[in-house]
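A single protein chain has been omitted; all remaining protein chains appear in their positions.
We call the chains A, B, C and D, going by the order they appear; numbering starts again at 1 in every chain.
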Amino acid sequence: MNNSTEKAEQAVTIDISGYDVATAEIRSEAKRLLTEKIVDAVVGYQAGRRKGSAVPVIITDPAQAEKLLFSPACVNNLSIYLTKAKKEIRAKGKLAVVAKGCDLRALAGLVGESQFKREEVVIIGVSCAGVHRAGIQPGEPLTNSTIAKKCRECSVHIPDEADLVVGKLPPLPDLPPKEKELMEKLDAMTPALRWEFWKEQFTRCIRCLACRQVCPFCYCEQCLCDRGRPQAVDTSPRPSGNMGWHIVRAMHLAGRCAGCAECERVCPMDIPLNLLNRKMAEELKELYHYEAGMKPVEKGPLTSYDEKDDQSFIK
Amino acid sequence: MSRIGVFICHCGENISRTVDVEQVAQAARQMTGVAYACDYKYMCSDPGQTLLKKAVAEHKLEGIVVAACSPRMHEKTFRNAAQAAGLNPFLCEMANIREHCSWVHDDRAEATTKATDIVRMLVERVRKNKKLVPITVPVTKRALVIGGGIAGIQAALDIADCGHQVVLVEREPSIGGHMAMLSETFPTLDCSQCIMTPRMVDVINHPRITLHTYSEIECVDGYIGNFSITIKKKARSVDMAKCTGCGVCMEKCPQKKIPNEFDKNLGFRPAIYVPFPQAVPNTPVIDREHCTKFINGKCGVCQKVCGPGAVDYEQQDQLVVEQVGAIVVATGFKLYDITEKPKGSAIKGYGEFGHGKIPDVIDGLTFERLASASGPTGGKIVRPSDGKEPKQVVFVQCVGSRAREKGISYCSKVCCMYTAKHTMLYKHKVHDGQAYVFFMDARTPGKSYDEFWRRAIEEEEAVYVRGMVSRVYQKGDKVVVMGSDIAVGVQVEIEADLVVLATAIQPRDGADTLAQKLGISYDKYNFYSEAHAKLRPVECATAGIYLAGACQGPKDIPDTVAQASAAAAKVMTLFSKDQLEREPIVARVNEKFCVGCLACKKVCAYGAVEEKEIRDRQGNLIRVVAYVNPGLCSGCGTCQATCPSKSVELDGYTDEQVMAMLDTL
Amino acid sequence: MALTITEENLRKLVDRLVKDGARVVGPKVAGEMTVYEPLTSGAELAPGTLPRRSAKEAFFPLSETILSFQKGKEGLKVEDVDTNAFPRTVLLGALPCDAAAPQVMDAVFSWDYKDEFYLERRRRTVIVGLSCTSADDSCFCTLVGLAPTDTMGSDLFLTPLAGGGYSCQVVSDRGKEFLAGYPELFAEAATVTPVPPAEPEGTPVDLAKVKLWLEEHFEDEIWEEVADRCVGCGACAFLCPACHCFDIVDEGTEQSGSRRKNWDACAFSKFTNHASGHNPRDVQNKRYRNRFMHKFKYYDDKFGKTLCTGCGRCIRYCPVGIDIKGILEEIGKKALSTKDTKGHEENHHG
Amino acid sequence: MSPTKNVLNYSYYPGCSLHASGKEYDESARGLFKALKIGLQEVPDWFCCGATPAHNVDELLSLALCAKNLELADAVEGDLAVACAACFSRLKTTQHKLGENEVKRKQVEQAIDAKVSLDKPVKHLLEILARDFGLENLQKSVKKPLSGLKIATYYGCLLTRPPDVPQLDCTEAPTIMERVLETTGAETVAWSHRLECCGANFTLSRPGVVLKLTGDILASAKRAGADCLVVACPLCHGNLDIRQKEIEEATGEEYHMPVFYITQLLALACGVPPGKLGFNSMIVNPTPLLKEKNLI
Partner (left out) sequence: MKHDFEPKIVAFVCTWCTYAGADLAGTSRMIYPSNVRVVKFPCTGRIDPVFILKAFQKGADGILVSGCHPGDCHYMAGNFHARRRFAVFRKLLEFIGVDLNRLEFSWVSAAEGGKWVEIVTDLTQKIRKMGPLTQFTDLADEEQWSGALSNPELKAVYDQV
C-alpha cells in the first residue's frame, strides 16, 4: 500500500534494540508465571516458519517460554483470544497476554463489556515503537516506509495500565500522519465522490470476514449479518450486500473500537477499513469527548447519555 | 401464516369519502397470505365486530388486519373481538387509513394507493406476528408503608381496611410524625392530637397492620409484586411484650435533664423515655447515649423498678425480612435549619439571623410545641431565653423558601397558613400581645383558607408588613428585627421579644440513600420524583412503588391525607388480582446467542435486565447471559436496538416484523 | 522446432479474441494488486507476478445467480440461467499453480451431481498456462508434486524466453484447435533459451506417507499446536485456487428475489452448524484440521488427487500466519517413519 | 528596598485612597509587612479601580479599568495584595464577570487592546495574613501584645459581598478579622452592626443618612463595651472617624471611640514604632486610649 509520494519522505529507521530487551523480559516473566502456576497459559508471539515472521501462540508449558519473542512482526492483537468467540483458549484457565498499547485499549474495552474480569488476566504490556504494516516481507527492518499507519500516530507507546511493562522505547521519529491526511482528503470530497470511493472499495470485498474474525469486539455468538430471518444484510458478496455489511460493522464498533487497525491489515483486498472506525472515533470524541482509553469504563458513549447532548441536527 | 382476514372500514364516510374502499379490499384479496377481505360501514360497531368474528370462524382465519382508524383508538376493541373469536389478540393489527390517510389527503387516487400500501404493510407485519400471552407476575398481597406520619398512617389504614396485610415501619420510637407535634391545625383550629391519636390507636389495634417502630429500612430487593424488605429493628432495651406502659421507670430515672428532641429541645426527658404522652406504641425506649447504665455500667434503676421486668439492657439490633408486593413511601419532611448549608447553596445558612445563636429566634415547630397543651410549657407561650411572656412577636415568612441563593427556589406551600394560625394562637394565649408578620405575598389557596388568613388580620389584629427582613440581632434582652415595609417604602425596626421564622420544608435527612435503596429517582432537592407530574402523581416510575405526603413535595395535611388514600387505592388496584397481568410487549433474551456484554443492561432505564448465570448440572459456571425480568420491562425496545447481535428481542416489535414492513416499500 | 510468440503478438491475440467476443481472463493490474480479471485490451495484460486472487473465478465465481423468481398476477414465475449464454473464455497467462487447479476440481464438480454452471464454463474455456519465473518463500508447488514449468491443466503452455516473447507448447488437442485459429501470430524458431524457471525452496514431500500419517493422527496435539491461533476467517479458502465449497442462499423478498450460489469456507464456525445448534466442529482447530485433511487425504481418498497446488496464497494472507507449507514439511518428516500398514497403492497425481 | 530573605512576595495595589485620605492604612500596611518579612512590590503606574461610581455609570468602563490594572499587575511577580475593600471588591468582580461572560470579555479586550489575564489571584491583606502567612506565624511575630484592648471589628457591607465573588469568608457571619486580631492578645467584642452599611458615598450627597447609619454603628459598638473600632476600608474609616464629632452633637451621646485600620494595630503589636503608624492624623485622637492601655 505504499506509493510514490512516500519516496519524498526521507527514510528513517527506528531502533528496535528495545524489542530484544522486551523479548528477554517476556520470556522470563512467562516462565515465572507458568512455573509458579499464577497462570495456566500465556498468549504471546513466537517465530513463524518464514525468517523474521511472528505468529500468535498459546503456551502452557514453562519450557516453551523460550520460544516467545517481540519484534516488529508482532502485529496481531492478541486480545481476540480472550473473548467468548475463542472458548477453547479461555477453557485453558487463567491467562496471561502480551499486549501492545493499542491491544491494551481493546483489553480495557472487553473488561468494560464483561467479557472477562480484569483480575482474571495478567497483562504483560510491551513498550512498542511500532510494528510492520500489511504486505511487508517478514524480517524487514522497521522504517518509515514499513511501519503501520496506526503507529505513525500512536499515542499509547507505553501501555501503563498493564500489570508489567517490558521493553525499552527508542527515540521515536516524528512521522507525518498519513492516515490523517487521507481522512482530510476524503472529508474534503463531495458526498457523491466519497460514495464512488467507498463503492469502489466495497465492490472488491469478497466477504472473507477476516476483518470480523480478527476484531476483538466482534465476538457475537451469531453475527447480525449471518442471520437469515430477517436478512438485515444480504449475505452474498455483491456490492449492495457488502455496503450494508461494512456500514453495520462500523456502526456496531462505534464507541468500542480500540483503533488497533487489525481489520485493515488483514483485509486481503486492501480495503482501508480503519478509516470507517477512525471517523466514528473522531465523531464520538467531538460529540461526547469519548476516547478509547486504557482503563475500562463502565458505560461506553453509546450505552449512556447526557441530558445536554447536542441535538442541533434535530428539528 | 397464510389465512389472513382484511376488514376495511368506511367509518361512516370518514374513510370512504376519499378512499375507494372496494378497490382496497380488491387489492387486499390479491395479497399473499390473505384468505378473506371485505369492507363494512362501521367495523367498530357491534354488527361490524360480529361480522369479523363470523369471518374468523367461517374462513378459519389465523390473522386479522382491520383497516380503519388509529390503533390508539380501537386496537383494544378489535383485539378483544379477535380474542372472542378464539384468536390470540396479538395476531390482530390495525392499519391506520383514517387519521394517516383519508383525513389528510384529498386526492382520491393518491389516498386509495396509500391506503392499499398501508394495508399491504400491515398484512406483511401480521404474517410475522407471533401469539403472545399476557405476562403474569405473582403478587404478594402485602404492602409496606415507610414512615409513620399522618401520610403513612392513612395509607396503612386504607390498605388494611381493604383486607390486605400492611407492614408499617417508623424510624422514631413512636408513630405520629410531625403532625403529632402540632398544637392546633388550620383552617379549623382543631387540636391535632385529638384528630390524630384515634388514628394512631387504630393502627396499633389493627389486626392486619404489623408495626415496626424505632426501625429503619436496611435494604430492598425484588420488583413489583415480589419485594423482599430487610428491616433493622433498633434495640429499644425494653421488651414490648412485657411492658404495660405504666411509666414508673420514666419517673424513677435519675437522668432528668436530657433535651427532648420531640419538644425541639425546649422540654427535658429522662434517659428511658416516651417522646410524647400520647405515643403509640406506649413503650419507652432507652437513649443509650445518655443512659448512665450504658455509659459507665452504673445505675440500672429502671430495671429494678420495672414490675413486669420488661427492661433488658442486652437487647440487640435485629434484622427482620418482610415479603411485600407494593411499597408506599411516606417519609415526610424536615424544616430547613438556618445553621446548615443546604445542598447546592453557595453560602452557609442564615448568617443575617445570627445562625440560630439568638435563643429567642425559633422556628415554626418550636412555636407549635410552645403552643401545644401537651408541650413542655403546657401551652403557655414563653421566651426560651428567660421564660417570660413575649409582648411583641415577629413572624418572618419565606425563610429559605423562594431563595435561590440559599439553594431552595421552591415555595413551601404551608407556611403562610401556619403562620396566620400562629398569630391566632398567640393572640388567644397573650391577649395584650402584638404579632407582626413580615411576608412577601400570602398563598392561601385551600378551602376556607383565605377566610382564615383574613380572620388573623381583621379579628386577631395581626400586623402584616409586606417586606423582607434584612437582619435580626440581639439588643439587650430584646431581639431587634430590621426589615423594610415596601408598601410604605420605609425601613422598619421592631424590638421584639420573640421571633418565629417560617423556615422552608425539605425532605428528611437520608432521603437520597433511601431512594437509592428503593431504586426510585429524586430531584435536586431530594424530593422523590412522581412518574408524571399531572397524570401519575402518586406513582414512581419504578413499578410497584407509590408516594404519599411531603416526601414527594411540600404539602399540607389535607393534601397529604388525600395523596395517602390515592396511593392506597393504587396499591389496592395492584392487589385486586392475584396475578399482575401486564402487556406481553416485553423483551426476551435468546440465551443461546447472548454473549453477556450487558449493553442491554446499561441502557435499560427500568433496571429490568439482570445477569443470569448458566451452570451445568455439576453446578460449575458456563457463562453469564442477560435476563429480562418481565415484571419490570416496560417494552421500550432500546435494548434490542443497542444489542449488536439482536440476541434480545422485543415481542410485538421484532426485527422480522419491521423488516417485513420495510420489504413492502 | 518450437513455436514462439512475441510479447506484442500476444497482446494482439488478446485484442483479436476480445473483438471476436471471447472473454479473455488474464492477470491485470488494478490499483496496486494484480488480479485475474476480464481484459478489455491486450495492453492490460500484466503477466509474471502471482495475482492476489486465484484463477478459479473464471469457472467458479465469488457469487453467481442460479435462478430468480417473481410473484406476479399470474402466480410465481421462475427464471433459470441459460448456461449456453456463457461466453467463450480464454484464461491467458495462468501460472502453473493456478492452471492445474481446475483439472483437480473437475472431479468434484462432475461427481454424483454435474454442476452445469462450472462444467459449462470449463467446456468453453481454453487455458493458456505461463511458466513461473519468480517464487517467494511461501511458494511450495514442488512440495505437492507440481513444478514451475508443469503444464498440468493447461491447453497451451507459454514459457518466457530470455530475449522476450514466449515459446508455446501445445499440451492438449483443445489447445491445438485454438492455435489453429491464429497461426499468423505464432512463429517457428530453431532453438529457444527460456528464462530460468523459479525454484521454490523445500524438498518434495511424500504425499502418500502424509496421507497414511493423517489416517492415524486425526486426534493429535499437532492440530491444537498449529491451529489454535486460527481465527476462522475465509481468507485462505477464498484465495485458494482449489477450494470449491459454496453455499446457496435466497435473497430479496417473497414477492421477488433470486437464489445465489456464494463461496463458503469450512473455517467459518457456521459452516457445520446444525439446525439443532449442535456443531460437530465446534472448536477452531478442528476446522483447520478439516481443511488440511480435505486437501491431503479426503480428496485423495475420493478422487486420487491432492487438492493443493502450492500457490502459497493462504500463507501470505493468513491474518495469524498459519503456514501450510511448514505443517506439510513437519508432517512429511513425521510421516517418513510410519509403515504402510493398509497397503494403499501408490498414487497421488493421476 | 530589596527585601532580604522574604517569606512571601506579593504585588501590591494600594488604590487612590491609600495615597490620599487613607495614607495611614498604606503606611501601616507597609510597616506591618516589612516587620513580617512579606515582600510588597507596588504595581508600577497603576490607576483608579473606579470604585462604586464607575460601575453605576458605565459597567464596561469599570471592568476595563480593573482589567488594565490586572494586566499591569501581571508584570509584577506574586499574587496581587489589595488593602481597600472597594478596590478588592471591584477587582474580584471583574475577574468573576469576565471569567463568566465571553461577550463582555471580548469587549474589554477590545477596549484595553490586550488579552485579559484572569488567572492572577487577587487577595485582601486579611486573606494573606490569615491564610498564606498563617495565624500561628502572626502570633509568633507579636512583640507587644495588645492585651486589655477591647475591639469592635467592623467589616462594612462590601468586604464579604456579594456571596460568591470575594470568597474572603462567610458572607453574613465572617470571623476573619476577629481571628487575626485575637493573635495579638486583644479582645474582640460581639456586637450586632459588624456588617451594617456606614452610608459610604452618601457622606457627600446626603450626610444625614450617614449620621443615622454611622450613629447606630457607634451606639451598638458602645453598647457592646468596645474601646475602639477596627476597619479595613478607608471610606468606612472616613465616615466613622471624621463624622464622630457631628454624631455626638446630633445624638447627644459621648463616644470618643478611636477608629483604627487593622494594619495599624497589627503593626503596633509587631513592634513597628508608633510614630510611623499615622496615629496623629486620625480625627478622634487615639493616644489617650493607647497610653491608658500603655501600648505607646
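General remarks:
What we mean here is this: a contact is a pair of C-beta atoms (placed from the backbone, for glycine too) under 8 Å apart; a residue touches a chain by one contact, two chains touch by 3 or more.
These numbers come from a predicted model, not from an experiment.
Interface note: of B:A57, B:V104 or B:A373, the residue touching the hidden chain in the full complex is B:V104.
Only one residue from C:A30, C:A43, C:L76 or C:A189 touches the chain missing from this view: C:A30. In the full complex, the hidden chain is touched by chain B at residues 70-72, 96, 98-101, 103-107, 110-111, 113-114, 117-118, 121, 541, 585, 603, 605-606, 634-638, 640-642, 650, 652-653, 655, 658-659, 661-663, 665. Across the interface with the omitted chain, chain A contributes residues 1, 3, 5, 178, 182, 185-187, 189, 191-200, 203-204, 224, 232-233, 237-240, 243-244, 247-248, 250-251, 254-255, 270, 272, 276, 279-280, 283-284, 287-288, 301-303, 305-307, 309-311, 313-315.
Convention: only the chains that are shown with their structure count from here on.
No other pair of chains shares as many C-beta contacts as A-C.
Chain centres here are C-alpha means, and the one lying farthest from chain C is D.
One simple way to say how far apart two chains are is to compare their mean CA positions; for chain A and chain D this gives 63 Å. The centroid of the Cα atoms in chain C and the matching centroid in chain D are 94 Å apart.
Chain geometry summary: the mean Cα position of chain B and that of chain C are 73 Å apart.
Counting partner chains per residue, chain A has residues 222, 231 touching two or more of them. Multi-chain contact residues, meaning those touching two or more other chains, occur in chain B at positions 592. Contact between chains, as defined at the top, is found for A-B, A-C, B-C, B-D.
Residues of chain C that touch chain A in their complex: 31-33, 52-53, 62-63, 136-138, 228-229, 231-235, 237-239, 247, 249, 251, 260, 262-263, 265, 268, 270, 283-285, 315, 317, 319-323, 325-326.
Residues 346-348, 350-352, 354-355, 405, 471, 473-476, 480 of chain B are the ones that touch chain D when the two sit in their complex. Interface residues of chain B facing chain A in the complex, by the touch rule stated above, are 592-599, 602-603, 623-624, 642, 644-647, 655-656, 658-660.
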